[in-house]
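Note that this complex is displayed minus one protein chain, with the remaining chains in position.
Chains: A and B, in written order; residue numbering restarts at 1 for each.
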Amino acid sequence: MSGNKIILEVKKLSKVYDKEVLNIEHLSFHKGKIYGIIGPSGAGKSTFLRLVNLLESPTKGYIYFKGEKIFLNDHTAALARRDMTMVFQKPLLFHTSVAENIAYGLKARRFPKEKIKARVEALLEKVGLKEFAGRHAATLSGGEAQRVALARAVAFEPALLLLDEPTANLDPTNVQLIEQLILELNKDTEMTIIIVTHNIFQARRVAREVVFLHEGHIVEAGETKKIFTSPEDPRTKAFVEGRMVY
Amino acid sequence: MSLLEGIIEAFSLILTLDPYLIKIALLSLQVSAVAVLLATLAGVPLGTFLGLKPRERTRFISKLLYTLMGLPPVVAGLVIYLLLSRVGPLGFLGVLYTPTAMVAAQFALAVPIIAALTMIGIRSSGKEVQETARTLGAGRFLTAWTVVRESRFAIFGAIVTGLGRVIAEVGAVMIVGGNIEGHTRVMTTAIVLETAKGHLELAVGLGIVLLFISFIINSLLYNFQGGGKGSVW
Partner (left out) sequence: MGQLFTNIRKIKRNGPVFLLLVAAFCFFLTGFLVSGCAQDADPAPVPEQNGEESPANGDAEETLPDEFITLATTTSTYDSGLLDVLLPAFTEKYGPEVRVISQGTGQAIETGKRGDADVLLIHDRPAELVLVEEGHVTDRQDVMYNDFIIVGSPKDPAGIKEIDSLDEAFATIASGEHTFVSRGDDSGTHRKELVFWENAGVEPEGDWYLSVGKGMGDTLRMTDEKEGYTMTDRGTYLSLKDTLDLEIVLEGDPALFNQYGIMAVNPENFPHVKYESVLKLIDFMVSPEGQEIISSFQIGGEGLFFPGKGVED
């Protein structure tokens, strides 16, 4: 039943730097699903995530999170951020221990100490880094760091998780680990997840619905299976068949 | 007096803890430490604020800070003197020729250094830290604190550089402090005076103490620049 509830919606959303990089007429995301945003480089995928996560203001248009309009420069930003988060392509871990990193969002939300401790331990176990709690974050490998970043992001159980190319720089083992974590998270907590990826195979493995962006515009959106098997637009077809040069 | 004799005499003054020398050295440290502490309270937030702004939008103030970093201490001293003098706008405070005035002058010298070096440090990774912290739901103050904490080595470096500059400067404290014995006489002004009076052994002794303090300061700085690894020595 929750599957029909809209958690995120954007209307007439556009961003212009030197030229227009994103222009989306309308797009909505339902609670509990995993969405893939795919498209070649420069399609506006990352810009979309940055706008939704209020790291930048749109040039025009509105973002609705849980039914409320949100803006970067007023009190709605704080409300929105309490319940959504983002993992970057290159994770930035703070110069503290692994456990401290994971606890960051919980501390920001003033969780009680015992609860933080319990949750950090559970998450470390989940991402397979149980022995790493006291390790300094700077000593981790790329894959380990990304797993910690993911654990840190989901620690406070956000309603919406944004992932910006989370596996782009990782080896196949870590890619598989992270994808598995994403699927488990979604299943366990009904967390809505939007994953931006240029990797069509990843989108196919993970996402239930896919949005194909090209030069800032939505070319096609729908069920993952449909987009990959019977795309309507020739550009989508070219991209999912790996024929689009980017 | 030869330099060697001066140094020998100077060491005996240091080793016997000559009260005149000790008092001056302590006052120097006290004044500079307070000035740098206050400059840190002002300069680190300012530098952090600027470091997180896009480079294009801070071009003017960056240039201003870099210029002020090279501000001749006597000019800073002169400005503070004119402010604090009885006929100046802050004359009613009556703090000219007190350690307070010296703190003010050194504060003015240290703030641009600490702010500018903090700004540079924050620029290298501050934006990403800020975004990560925000993304994780940190409020304004936690975000700011996280940014500062993540750049702590650069910031410590900035503070230590500021301390090194103010403790070794003479022009400003001479003008606003007046070099009053037992009251506003610090190491650098004492060196000027004792040299003029021909008490070279005292001057050399103070010089050695000052060098030693500078050495410690620069060892700390070296340590911070290496990202906090390795011992002070």
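Rule of thumb we're sticking to: contacts are C-beta pairs under 8 Å (C-beta built on N, C-alpha and C of every residue); 3 or more make two chains touch, one makes a residue touch a chain.
If you're wondering where the values come from, they're calculated on a predicted model, not measured in any experiment.
**Q** Hey, which chain B residues sit against the chain that's not shown?
**A** The list for chain B reads 1, 23, 27, 30-31, 34, 37-38, 41-42, 45-46, 48-49, 85-88, 91, 93-100, 103-104, 107, 140-141, 144, 178-184, 193, 195-198, 200.
By definition in this document, only the chains that are shown with their structure count from here on.
**Q** Taking the mean of the C-alpha atoms as each chain's centre, how many Å separate chain A from chain B?
**A** 46
**Q** If you look only at chain A, which of its residues touch chain B in the complex?
**A** Contacts found on chain A: 53-55, 78, 81-82, 85-86, 88, 92, 94-95, 104-105, 108-109, 152-153, 156.
**Q** Sort out for me which residues of chain B touch chain A in the complex.
**A** Within the complex, chain B touches chain A at residues 125, 128-129, 131-139, 142, 146, 149-150, 152.
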